[in-house]
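Pasting in a structure now, in structure tokens, and then I'll have a few things to ask.
Only one protein chain is missing; all other protein chains are in place.
All chains are identified by letter, namely A and B, in their written order; residue positions are counted from 1 within each chain.
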Amino acid sequence: MSKTSSKQMKKLSIDILLGGVLVFGFTALVLLIAGAPVFATLKNIWLGAFASTTKISQVLSVWVPLTLCACGLLFTFRANLWNIGIEGQVIMGAIGAMAALRIPGIENPVLITALAFFASIIGGSLWGLFAGLLKTKGGVHEIFGGLGLNFVAQGFILWLIFGPWKRPGIASMSGTELLPRELWLSTPPGWRVSIGGLVIGVSVLILTWLLLEKSMLGLKLTAIGQNPRAARLYDISPVAHYLQSIIIAGGCAGIAGFLQVTAVYHRLIPSISSGYGYLALLLVMLAGYRISLVPFLALFFAALNVGAIQLPIVLQLDSALSGVIQGCCVLSTLFIIGIRQKRKQS
Amino acid sequence: MIGDLSLPVLIASVLTASAPLIIIALGETLTEKSGVINLSLDGVVLFSAMAAFVVAKTTGSLLLGFLAGGFAGMLTGIIVGYFSVYLHLSQVAVGFALSLLCRDLAYFLGNPYSRVQGPTLLAGKLPFYEALPSSLQIILTQPLTVWFALLLIFILYYFFSFSKAGLCLRSVGENPAASFARGLNPGRIQMAAVLAGAFLVGVGGAAYSLSLKPGWGRPQGAEGIGWIGLALVIFGGWHPMRVALGAMLFAFLQVSGIGLQDIFPGVPSQVFQTAPFPLMIFTLVFMHYSTKNNRKQGYRENRFQRIIGKLFMSRAPKAIGKSYRQE
Partner (left out) sequence: MDVTFQHISKSFGPVKALTDVSLTAKAGTIHGLIGENGAGKSTLMKILTGYQSKTGGTILMDGNEVILDNPKQAARHGIGMLYQEPMDFTPLTVLENFSIGIPGHNRRDLRFALQNLSVRFGFHLDPDRCVEQLTVGERQQIELLRLIHCQTRILILDEPTTGISPAQKEVLFPALKQLAADGMIILLVSHKLEEVATLCDEVTVLRHGQVTHHTTAPFHFPELLTAMFGSVPERQDKAAVREKGSPVLVMQKVEAAGERQGLHHCTISVAEGEVIGLAGLDGAGQSTFLRLAAGLTIPEQGTIQLFGEKLPKKPAASSCAQALRTSFIPADRLEEALFTDVSLSDHFSLKKKQSSFWRSQQKAKKLADTGISTLSIKGQSENTAGDLSGGNQQRLLLALLDPQSRLVLLENPTRGLDIRSGHWVWQYLRNKLPKETSIVFSSPELDEIIHYSDRILVFHDGDIVMDSAVTDTSHDAIAAAMAGMKEYV
């Protein structure tokens, strides 16, 4: 037994090494094509993410929404749903939160923040529910229903920012008016991440683990994901569980939207989701749909994102480099998995 | 008509705006008919648009630019094909990851070429331009991409319906095991379909940066087009004619959005720019839903219906998305 596991460990470490070489090789190639210094660029990303507590806290402020979205996606991937609509669900969560924060007449900031929190969950899960209903009632594949809803959410937020919620005077892409200070989630001085956000992120992570690994819901979602036809013989309704999983995913994404509004931007901007929904899809794929890897890989992705922010200023490079590295990680992993499977068969 | 647009101008702008999308969606149709879904379209369009613009800018040659776009598309096709046909990985996962990778790669590599002037393919007058009535003069003065797109519709229609190679390609999409049993090589045919399709997608991407929305930048203006292309293929029933009609409908929505903006100055222009995307997807969803119900009733077709069906109705290749493993 120990012999096989040590052999497996060896195999795994070779795989990780191979993946690292592939990713590094590709990134270096891309940088060379762009005429950028390879090591200086990578060093810059590293410094941009970890040089100071402020930077590290900024990484954490990206880690929280990424983890939240990834947790939600773990549910839908379990049921074999491709919840590409997660991006729109983040946006709708943010809109929900903002709508609650704009309710006039409530003075107590704690109460109104709590209201915003629940409104964001409702906004996100409602959007998830729509995608789920399009699939179960309309027979529309969730990828296309989700995309359509993403576009709708994008249009909706633009309309709000340029229409009813526009800043007094001129409407602009820079978003709505800043929230009053007392509605900002509290952030320690010098930090960029709110304690509340971290607490929410970690608790959703634990809750997700409990639900997926220890409850019947997780098992039933696995069953449905593997064989929805067989599930009916076990009196498990695929439709109900598809909807449940996508509502949970929408709720998680909604919370991410809530944090983007109350802890990061303190207003509504057109790109409030920062593409975290799509990035979380990559993240969960890279984690092999396993929750144990999600927090660590989320940290890695967040560090890349934050580290790349200063590239345009320091090296005149586009910050999209982080996305290149992230995408390359996923493809390399898929490649190694594919090669392994192929070798196993022959 | 809508706003200040007269009918000929409207038709002309719809044709112009739809050409790149037609090329992209038809490329994907070709790929999917062989049973492989290439979900990376959205990123590939941007990547090839960037490659095309950069090459055209540095060489000064539009032709080289279009070819570069095509080959950039093909390069991504190699990855999609190898991963899904030979490694049997999930086509959705590979396509989605590649899509994001290509998009960011395009932004990263294209950064130095942002907002610079480059060569542009302009609308050209036909040789017998003077002989045409004025409305046709407006409609038919189009860039070459429009003629290419229109020609491509008929080429693909002929290819699928009447050619031997097209039949073999469709047979692989329907039942690769049976194709193999009959002496075909499903893997090779699928790979060829993926590469050819990706080449067309690349050319479509080039048509954005070299003709419809000339130039490069972040955002370029072709964002989201790949997703629309994918939706068009599915809801267009994998039929070249219907797919192309869908592309024209989308262009119509975009064009009329511009016209409507003048009528409703109160609504922000960003809304009009985004609106065609959800509108399109949901129009397609409803069209799809209504034809699906029709088909369920299982009526017997007469000869006329059969011809109409051949022209406009079609459906998913049976083995789509499933990778074929040789025993």
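In the analysis below, contacts are C-beta pairs under 8 Å (C-beta built on N, C-alpha and C of every residue); 3 or more make two chains touch, one makes a residue touch a chain.
Keep in mind that what you see is a predicted model, and the values were worked out from it rather than measured.
S.K.: I'm checking contacts with the chain that's been left out. Which of B:136, B:168, B:241 or B:267 qualifies?
M.R.: Touches the omitted chain: B:168.
S.K.: Name, in rising order, the residues on chain A that touch the hidden chain in the full complex.
M.R.: So the residues of chain A touching the missing chain come out as 214-220, 222-223, 226-227, 229-230, 232-237, 239.
S.K.: Of the residues in chain B, which ones touch the absent chain?
M.R.: Residues 162-164, 167-168, 170-171, 174-175, 177-185, 298, 306, 315, 318, 327 of chain B touch the chain that is not shown.
Assume only the chains that are shown with their structure count from here on.
S.K.: Give the list of chain A residues in touch with chain B in this complex.
M.R.: These residues of chain A touch chain B: 30, 33-34, 82, 84, 134, 138-141, 143-145, 147-149, 151-152, 154-155, 158-159, 162-163, 171, 270, 278-279, 281-282, 285, 316-318, 320-324, 326-328, 330-331, 334-335, 337-339, 341-342.
S.K.: Give every residue of chain B touching chain A within the complex, in rising order.
M.R.: Residues 39, 79, 83, 86-89, 92-94, 96-98, 100-105, 107-112, 218, 224, 227, 230-231, 234, 267-268, 270-271, 274-275, 277-278, 281-282, 284-285, 288-289, 292 of chain B touch chain A in their complex.
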